[in-house]
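Can you keep this structure in mind? I'll have questions shortly.
Just one protein chain is left out here, and the rest sit where they should.
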Amino acid sequence: MDLSIPPDITFVVLTTITLLAAIMALQSKELIYGAISLAVSFIGIAGFFVSLDAPYLAMLQIAVYVGAVVVLILFTIMLVRRDEPDKDEMGESSEGAAGLWIAGLLAVSIAGIAALAGPSLPTTPATGNLPISQLGPVLAETYPVPLIILALLLSGALLGALVLAKVDR
Amino acid sequence: MSAALLGIGIYGLSVKRNAIRILFAVELIVNAANLNFVAFARYMNPSEVTGQVIVFYSIAAAAMEAAVGLALILVAFRLNSTIDVRKLNKLKG
Amino acid sequence: MVNLPTTPADILPFIIAVVTSHTFITIVIFPGLIHLIVVVMFLTWYERKLLARIQLRIGPLYAGGLGGILQPIADGMKLIFKEVMIPYKADKPLFLGIPLALVFLGALPFAVIPFGQHWVIANLDVGLVFVFAVASLFPSMILIFAWASNSKYPFLGGLRSLFQQVAYEIPMWISTLSVVMLAGSLNLVQIVNAQQKMWFIGPAFLSFVVFFIASMAELERLPFDLPSAEPELVAGWFTESSGAIFMVIFLALYMKLYLMSSLITVLFLGGWWGPAFLPQPVWFLLKALVVATLIIIPRGVYARLRVDLLIKVGWTRLLVIALANVFITVALLSTGVLSAWGL
Partner (left out) sequence: MPFESGQVPQGEARKRVVMQYYPYLLMFVVFDVVGMFLFAWGMSFADIPAADSFFVLLFLFLLGAPLGYALKMALNRENW
């Protein structure tokens, strides 16, 4: 999909930031730095959403991921902090290599499929704004049942996490 | 781009030993999928917001997954005082 | 727009044209940076003076005459020339970087706040959500800063700040929902335009109360200033900051105070609307100043709460009121009681 777009500057910059931050998130020594780079990576994705004309989604991404999930992650990191310094986190080198192979193969094959399917997709993004006021009606009129299911999911997750985290005496 | 993010995610999922790192990787994968949803919706069906609405639900689900996952990590840490998944293999007996 | 200069003789007219263009003025001078810094400095002086008067003291007196109005500049000079001390084993990049990020995040929401019909930098459709999204980054920033300074008081203060802001953010959001429903838009300019006939403080009084209390808690003002409770925690999460770093954090905090008061002005007090004998931005600034006064005054009057009670109040009272308010607004709107005001 992206291969057909002429490399324009925002795209390149956002890609670099997001990917570098994603790598940092997994490779940094200190878990806190990992969480911060994860946040940066999420903000990069939000930038993509803005450039794809979905500003509300970008705000949702920042508020939910960076505002809430990262806070939760930070807090959990501080809860499970060990007193002795972290040992080397990498697995054995053969496992690392295997992981790289799998991931690389997958990424390359998906990119290949995208490249093959690329010509059949429209190459220019649509012009003109999508009014964000469309979101509400679509949400409420077309998808009311998922909304109810989501309510159940949210309450289930809330109670489940609470019961899990509770201290048993 | 999305594929590369997915690749990084899968790599993290398969290699890392720290449970929190694995959660990071899962979040990255979900984000790659979200990005694809929005991008394809924008390119193939520009006049509708359906792709974005799906991502709404996806983000909500991912946030809940993170909450429950972190609670699980907390429990694991409390029981075993480690969050290294290679050491959390008590079920082997 | 202005054409780029081609000959050396064109450069001066070019600079003049750029400097006098509306875009430049909005970004740099009026709703932009210079105005922001001036107002923030004024607010620091204003708060000290007001509190002093409440407590029958005099407050700043000497710098600049006129009741020491140049005191903020003197303070700034003093802080800049002090040595920046970085605690032993502190996380240097984070310790120095987070304050700058805080100021940036504090200034960013002003891009979407309309100070008048045309006095807005970026007229975004998602304006309100943008403000909230940026504001939701503060707690994690504060926690990271507290963690980075590797000291016990900041860490405790940072945790308290995190829980407090998290507890009051949700009631704040949900209380603004009724304003959004009344105006039918997230665009702040349109929200203000919808209040031409009737300020939203009338039809959405309950949400005004919730929003006001929650914003005081977000700002860590008395009676909600537990994160920086002086007797217990020295100065809370910025205990270890000194010199220029302290100044930068202070700037960010007062920017947030100004942000909250202008947000209340936009959402509930009709923004720039007022009798026409004064220009629109003046009305806006006056209203924001009144709101800031209301936020500051309790600091001279009240004692602070206990931390667990504070969080409990946020979740059990305010959130429930805010949720109930959504239903009330739905009822009001669907029965058409408000149609007299064109809502």
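As written, the chains take the letters A, B and C, and residue 1 is the first residue of each chain.
The definition used in the following text is that contacts are C-beta pairs under 8 Å (C-beta built on N, C-alpha and C of every residue); 3 or more make two chains touch, one makes a residue touch a chain.
None of these values were measured; they are calculated from a predicted model.
Here is the thing to keep in mind: the chain we left out touches A, B, C in the whole complex.
Contact with the omitted chain, checked across C:44, C:185 or C:215, is made by C:185. Only one residue in the set C:94, C:112 or C:166 touches the chain that does not appear here, and it is C:166.
Only one of the listed residues, C:57, C:92 or C:312, touches the absent chain: C:312.
Only one residue in the set C:17, C:84 or C:323 touches the chain that does not appear here, and it is C:323.
Per the touch definition above, the residue from A:34, A:47 or A:67 contacting the chain not shown is A:67.
Mapped onto chain C, contacts with the missing chain fall at residues 88, 128-129, 136, 147, 150-152, 155, 159, 163, 166-167, 169-170, 173-174, 177-178, 180-181, 184-186, 308, 311-312, 315-316, 319, 323, 326-327, 330, 333-334. Along chain B, the points of touch with the absent chain fall at residues 56, 59-60, 63-64, 66-67, 71, 74. For chain A, the residues touching the absent chain in the complete assembly are 56, 59-60, 63-64, 67-69, 71-72, 75, 78-81, 83, 132-137, 139-141, 144, 147-148, 150-152, 154-155, 157-159, 161-162, 165-167, 169.
In this section, only the chains that are shown with their structure count from here on.
If the chains shown are joined wherever they touch, the resulting network is a simple chain of contacts running from one end to the other without closing. Farthest chain from chain A (centres taken as the mean of C-alpha atoms): C. This structure's chain pair with the greatest number of C-beta contacts is A-B.
Look at where the CA atoms of chain A average out and do the same for chain B: the two points lie 7 Å apart. Separating the centre of chain A from that of chain C, both taken as means of CA atoms, is a distance of 29 Å.
Of all residues in chain A, those that touch two or more other chains are 56, 60, 68. Shared contact sites, meaning residues of chain B that touch two or more other chains, are absent.
Residues 1-2, 11, 15, 18-19, 22-23, 25-26, 31, 34-35, 38, 41-42, 45, 48-49, 52-54, 56-57, 60-61, 64-65, 68-69, 72-73, 76-77, 79-80, 82, 89-91, 95-96, 98-100, 102-104, 106-108, 110-111, 114, 121-122, 125-126, 130, 134-135, 138-139, 142-143, 146, 150, 153-154, 157-158, 160-162, 164-165, 167 of chain A are the ones that touch chain B when the two sit in their complex. Put simply, chain C touches chain A in their complex at residues 94, 124-126, 129-130, 132-134, 136-137, 139-140, 143-144, 147, 162, 166, 185-186. Chain contact summary for the complex, chain B toward chain A: residues 1-12, 14-18, 20-21, 23-25, 27-28, 31, 34-36, 38-40, 42-44, 46-50, 52-53, 55-57, 59-68, 70-75, 77-78, 81-83, 86.
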